[in-house]
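Only a single protein chain was left out; the remaining protein chains are all shown in position.
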Amino acid sequence: MFPGTVACEAIDFDLRAGEIHALVGQNGAGKSTLIRVLAGIYPRDAGEIFIEGEPVEHLTPWTAHDLGMRFIHQELNLVPQFNVAENIVLGDPYPFRFGRLIDWRRLNRHVGSVLADLGISIDPRRSVQSLSVAEQWMVAIARALYSRGRVLVMDEPTSSLTREDVQELFDLVRSLVAKGTSVIYISHRLEEVFELAQRVTVLRDGHKVTTTDVDSIDLSELVRLMVGGSPQKLYPTIEEDRSVGKPVLQADELTSIDGRLVDLSLEVHEREVVGLTGLLGAGHNEFADSLFGVGAQFSSGQVLLDGKPYEPRGARDAIGRGIGLVPAERRSQGLIGEMRIWENIILAHLRHFLIDPITQIIRHREANREALEQMRSLRIVAVGPEQEVRYLSGGNQQKVVLAKWLLRRPRLLVLNEPTRGIDVSAKAEIYGLVRRLADEGSGILFVSTEAEELAGVCDRVLILRQGRLVAEIPRRELSAQRIMEACYGG
Amino acid sequence: MFLLFLCFSLLRPDVFPTLGNLISILKQIALLGIMSAGLTISLVLGDFDLSVAAVATWSGVMIAALLPQMSMWLAIPIVLAMGVGIGLINGFFSAAVGISPFIVTLATQTMLRGLTLWYTGGYSLYSGIPRGFIMVARGTFLSIPYLVYIMLFIYIVVYVLANHMAFGKRLYAVGGNPTAARYSGIRVVRVHLVAFMISSVLAALTGILLAARLSSGQPRAGEGLLLSAFAACFLGATTFRIGRFNVLGTLIGVLFIGTLNNGLVILGVPFYLQYVIQGAVLIIAIAASGLARSSIRASV
Partner (left out) sequence: MIGLLILFAVFTALKPTIFPTVRNFINIFNQISLLGICAAGLTVCLVMNEFDLSIGAIATLAAVLTAGWLPHMPLLAGVVAVLVVSTIIGLINGLIITSLRVSSFMTTLGMMTVLTGFSYWYTSGSGAILYSGIPEGFLHIGKGTFFYIPYLVFFMIGILLVLHIVLNHTMTGRRMYAVGGNPEAARFGGIPIARLKILGFMISGMLAGLTGILLVARLGLAEPTIGDRFLFDSFTVAFIGAASIRVGRFHILGTLIGTLILGTILNGFTLLDVPYHLQLVVQGAILIAAVTSAGLWQGLLQSVRLRDVRRGLPGGRRESEDA
């Protein structure tokens, strides 16, 4: 449909009518940049874009819209104060009455029918703030499809969705394609590529590596093309009969105030990596936050840390007791974008870098040294410890977050969706780090919704459903399949 | 900033670039400088402290009221403590209760103005102020007024605070991303509180020194400083760490404003025109930095 040579990347890309074309590549490979150029958000420096054979000159977000391109970016971009209906029509004309006044009734009806067509059952009058993440995604999709587009570009749509939501999404995409839309699908989840797409283009370091039919390639080959070297082993080997130490964390019948957790009891031992998972909303992510003291409080139950009672009252207390949390939202919860690497790394433990407690002046040099040390051992790719973290890629940013907690070995490290939106090689490194930390004596609580990684990294996995513990899968039975089944109630 | 300097030097080569004049500039902006330094700290967090001028005025009046009755060494800490208290109130309502600091400081400022008026009945207090006190403001050392030394000292302290002390890191962390700061174990509310206390206490100091300089407590003393202080801080945010408030930048901003005013006065520009030019220059400065910033962004 349109070949395009783009920007500083010299990429050739074409999309055929009625196909689902996947775009894969590591962080920094250029996927999002390419999409932004196509969306008219970034200007292009060289090359051309053709749509249905016609060249396109100046591309701006609204001309792209006019030409039939529809985008769903990673940041959902909904207006929080608006309801569903208004968010869906954002940017498009509203139906009118009396000249310029908005006809609300017609709007709601119209939007309602569009939603029904798509098979989405959300009331258009609801405020988007009250929706779950998955529902918000549905709204974003509905917005993209509201006015019939010819090309739909989806950037990482499934990171926050459950398996069944993902299937719904796929059905939706397939039905759209049947009706004539073409889709560009970006994802880190390679298994989705195989399930959904007809062709796949691999980008690496800003260049196109290849475009090929999905049928003629397999997973490891794909990974190889993305990474460019010999296939790395994704998951570290775990010895069969490891011994674990005494319990670091003992949680007894915890119930949280908002009802997300009910009578939850679990244990994490030294040298152990315990996985915690469930379907979206099961309570596993919430537990991480609550334990650290930044989420909902526990209304009943008891927590013991190293045998002593612990009441989560705030991050400061948790840190004092030796708990670290790698939060789910890296950018908004984990890092201060404008601050430099070393500043972010020492942020949780400022106390230890002071010349003396009275004047509280920071030992700049020592902090720098520690930061360099961490950067080296975690293989953080950056210009130096003085670089501001917002310029780092996602994987490197996450490593900085980890470094922050590794600075003083935590007794218990809780990771909440640690590899979300991170490329393959960084993931592998993080898995290795987690295991290494466990070997050195810490207890790890690994909260995630990706069954594969849980199976690959953990010693055992706990399944939550609606706030309750429903299953525990020991090492020998551990597999992605088994985890999935348990989540759904097998 | 240097352009400005040059420009004025050319226009009045006989008066402007003399040492005496430079010292005069410094003297005039010393007080503005102190207030702006405190304000910068609040602004890092995004807390617009509108009450600084009122705090200064109130402090000036208070010190003038207390001095006749007690030793200087007792009166000054008392007034400073009041400043801290006001900052605490500001911080409490904005950080702990959650009201927009804009509103809180607006309200505080109104209340302080009322209190000041009530206490003074509209008159200045000028009796019974000891000579020693006034000398602080008027005296010089090596022909540089004490005030300038004080200002420089304050700036050094605040600079160290913001850039080399743990508090400074926490400050910028909360300013940059309050959620992440919280997740890193920083007590966000406390940081806001301290920031407000700092800006208020420095405002109080400004007021005290102002009273010393005027050798009286004036019920309208601090008012003109508010806008200039904000202007200085914002100008400062266009220097050094672009887009972020920083102490050194504020200093430059203060100097800029001082130079500008001084130059205009020397040129004999009538005061209303001064306003026009000040405003215009401010806008141009911002515009220029805005352009600079976007060109940097474009090339990244």
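Lettered A and B in written order, each chain numbered from 1.
Just so it is clear, a contact is a pair of C-beta atoms (placed from the backbone, for glycine too) under 8 Å apart; a residue touches a chain by one contact, two chains touch by 3 or more.
Keep in mind it's a predicted model, so treat the numbers as computed, not measured.
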Considering the complete assembly, the absent chain touches shown chains A, B
Which of B:39, B:82 or B:104 touches the missing chain? It is B:104
Quick one: which of A:131, A:222, A:382 or A:402 touches the chain that's been left out? A:131
Hey, which chain B residues sit against the chain that's not shown? 93, 97-100, 102-104, 106-118, 227, 230-231, 234, 270-283, 286-287, 289-291, 293-294
What does the interface between chain A and the hidden chain look like in terms of residue numbers? 25, 27-33, 39, 41, 61-62, 65, 71, 73-82, 86-87, 90-91, 93-94, 100-102, 128-136, 143, 156, 159-160, 188, 258-259, 280-281, 285, 328-332, 393-394, 417, 420-422
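As a working rule, only the chains that are shown with their structure count from here on.
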The answer for chain A against chain B in the complex is residues 292, 294, 314-316, 318-319, 325, 327, 332-339, 343, 346-348, 350-351, 353-354, 359-362, 364, 404
Within the complex, chain A is touched by chain B residues 160, 164-167, 169-170, 172-173, 176-177, 179-187, 244
